[in-house]
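The complex appears here without one of its protein chains, the remainder shown in place.
Then we have chain A:
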Amino acid sequence: MKARVTVTLKNGVLDPQGKAIEGALGGLGFDGVASVRQGKVFDVEMRHTEAAAAQAELAEICEKLLANTVIEDYAIELM
């Protein structure tokens, strides 16, 4: 079973890289961009065949390693 984990900075946590990208897009003339937040994507292939088991293990994986929950949120999407 394939899964995609997305890790993003929590709201209110300054994202200087997102800000720099935002500035560069403005410089390129993309006037439609209001703001950019940068994050990370992990494509994980799980051995589980049951979605609930995969979801539960991925949540633990996110808490223990993939996300630093002091500053980051995560979202799990089973594909």
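Just so we're on the same page, a contact is a pair of C-beta atoms (placed from the backbone, for glycine too) under 8 Å apart; a residue touches a chain by one contact, two chains touch by 3 or more; residues count from 1.
As a convention for this text, contacts and distances are computed from a predicted model.
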### Query
UniProt name of the unshown chain, from "Nickel import system permease protein NikB", "Putative tricarboxylic transport membrane protein", "AzlD domain-containing protein" or "Phosphoribosylformylglycinamidine synthase subunit PurQ"?
"Phosphoribosylformylglycinamidine synthase subunit PurQ"
### Message
Using the touch definition from the top, which of A:34, A:52 or A:70 touches the missing chain?
### Response
A:70
### Query
What residues on chain A make contact with the chain left out of this view?
13-14, 16-17, 20, 64-66, 68, 70-71
